[in-house]
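A single protein chain has been omitted from the complex, and every remaining protein chain is retained in its original position.
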Amino acid sequence: PLPPVRSAGIVGAPFSKGQVSAPFTVCVSVPVVTLALFLLQPKGGVETGPDRIRAAGLLHRLKEQGCAVKDYGNLTFEELVDDKPIGLLKNVRAVGGANRRLSEAVQAVKKDGHTSVMLGGDHSLAIGSIHGHSAAVGELSVLWVDAHADINTPLTSNTGNIHGQPMSYLLHELQSKVPVLPHFSWIKPCVWAKDLVYIGLRDVDPGEHYILKLLGVKVFSMSEVDQLGVARVMEETCDYLSAKAKKPIHLSYDIDAIDPSVTPATGTPVAGGLSYREGLYITEHICQTGLLSGVDMVEVNPLRSPTEDDVQSTVNTAMDLLLSCFGRLREGNHPSHYRLPEP
Amino acid sequence: PLPPVRSAGIVGAPFSKGQVSAPFTVCVSVPVVTLALFLLQPKGGVETGPDRIRAAGLLHRLKEQGCAVKDYGNLTFEELVDDKPIGLLKNVRAVGGANRRLSEAVQAVKKDGHTSVMLGGDHSLAIGSIHGHSAAVGELSVLWVDAHADINTPLTSNTGNIHGQPMSYLLHELQSKVPVLPHFSWIKPCVWAKDLVYIGLRDVDPGEHYILKLLGVKVFSMSEVDQLGVARVMEETCDYLSAKAKKPIHLSYDIDAIDPSVTPATGTPVAGGLSYREGLYITEHICQTGLLSGVDMVEVNPLRSPTEDDVQSTVNTAMDLLLSCFGRLREGNHPSHYRLPEP
Partner (left out) sequence: PLPPVRSAGIVGAPFSKGQVSAPFTVCVSVPVVTLALFLLQPKGGVETGPDRIRAAGLLHRLKEQGCAVKDYGNLTFEELVDDKPIGLLKNVRAVGGANRRLSEAVQAVKKDGHTSVMLGGDHSLAIGSIHGHSAAVGELSVLWVDAHADINTPLTSNTGNIHGQPMSYLLHELQSKVPVLPHFSWIKPCVWAKDLVYIGLRDVDPGEHYILKLLGVKVFSMSEVDQLGVARVMEETCDYLSAKAKKPIHLSYDIDAIDPSVTPATGTPVAGGLSYREGLYITEHICQTGLLSGVDMVEVNPLRSPTEDDVQSTVNTAMDLLLSCFGRLREGNHPSHYRLPEP
């Protein structure tokens, strides 16, 4: 269950002063697009997540399990001087512009025929990642694994954080509810509510709950995970998404879907999350479909936890989830050419 | 799934020297009766549990989710000077008297038409809470969620702690096994063994195990939770309790039912408990029956844990369980009148 091996090349793009720098990685067969915007997180720190995941050995481990990896390094762009709030909304122009860049990067990755991996950064980056993915390959199934629905419109949001709103910009059905915003006009809605499944929800705003019910979105909140078990959740998820057509799958994984006892280094932890094992079961199962075409791994924030142990547990979990997206199985793997040595 | 909203008023009753003071709360539509007896816990501290749950924002959060709350404050009564042990039994007269006061308070709450919430304090307070509840509304179903069965008779108990015995005073079937005790004569047994279900047991004394088998009590120990899963346990629980008649449900929740890794601030922690999620699934499911008429939340003991983090985790879990008893769902909630804002 491993993707075909290709040649690999790494491109680095270090942070520099006076710029908003964002890790940005593309692989040949496992392209890694990493992008973090510290502007987007008032608490700061999320921009260091991707480099920590790299430093933990993601590229080496992916290669070891048979994937050829090309790392395109960090996406870099200029800071915006004049980005005043629009109502409650913060950093509108920066987020809009960064996602436009990210969308283009992901399109390039997909046009090269690779599975795209975007390491965030915060979850507002799903706008560009999903937009670019869809622009390149057409209609998508989206599996959103998160404690939060991230489907507030700019008008239902109580915080003004765009990372709580990305799905509202992407869903066809919500466009009449979303106001015009500067640097957002390039976004074309590209996902249908029927092609979206949530897993892990447990902190949903009233407006978000209303929207989910209104649009009939398929949701496996933690209640349903408790009721059905993660195995049946994944079976029903895949049945639901492939009922009519087998569209390429975009997996948008917010690390806060996992329980904070396992992944505490994140901005908005919520008690009662997925276990490490349930988290892995999801990626193992999605990998087996053969339809995984793009992955976001977001909200790993090394500065949001008191101890280095907490950071390592969070980073290692993110890495294990990604390894599992690309074929690693807990039962073990062996190359097809393996031969048992004899005395 | 929210109870009807009424007006609310809070009554406070602070601790005062020379008195056994116990938090005691009643709400209009969500009456909270809190009672803690530091005499009853040789280890001390359990009397501060209710005020910590209040301070964590219980009343505000209940109101926020559409419940009108009246807080009747803390039940207060005089200390008993002469309360010598009777055999092994400790604080017999104090416990008897306090429960009599509590029973009357809960009766008043129920006669006003409210769901009663008793915040302990230790689990001996279930005597008064269940007695008063039943005196007001008639026969009850009792769901006892606990690591312990709390069904020792005064003669099978090895410790003399009355908080390990409350069910023995309440069950019709056990009265021939219970000796006469001072300040206990007012208690009329009011629960039938067939109307009692246990969830979470994992530390059961030999005498208790004998009684449970003798009376054929329905028990889902942690083994059965492991075997069936919490969803089927709740399904079978509700089927069992409503097989003949749909009696009002009294939920007596000992926080030590939950695993000590989540709720360490309690007097007798036992490894291998319910997860936070399983704990919530129970309350979500009981709320959905529409039959929940009284709740005890007991054994939260802020002084029984080394760190403030441990206390907060315990208190927050107790609060989340109570919010879920009154309609909070992990999938989210929205008011029936919600309207989605448009640009």
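The letters A and B name the chains in turn, as written, and every chain counts its residues from 1.
Please note the rule applied: a residue touches a chain if its C-beta (ideal position, glycine included) is under 8 Å from a C-beta of that chain, and two chains touch if they have at least 3 such contacts.
Predicted, not measured: the structure shown is a model, and the values here were computed from it.
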Checklist outcome for this item: Sole touch to the unshown chain from A:K84, A:K244 or A:H334: residue A:H334
Checklist entry - From the list B:L155, B:L303 or B:L340, which touches the chain that is not on show? => result B:L155
Checklist entry - For chain B, which residues touch the unseen chain? => result 149, 153, 155-156, 176-180, 201-202, 204-214, 219, 221-229, 261, 271-272
Next on the checklist: To test your reading of the contact rule: which positions on chain A touch the chain that is missing from view?
Outcome noted: 229-231, 261, 276-278, 280-281, 284, 316-317, 320, 329-335, 338, 340-343
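We adopt the following convention: only the chains that are shown with their structure count from here on.
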Checklist entry - Taking each chain's centre as the mean of its CA atoms, how far is chain A from chain B in angstrom? => result 42
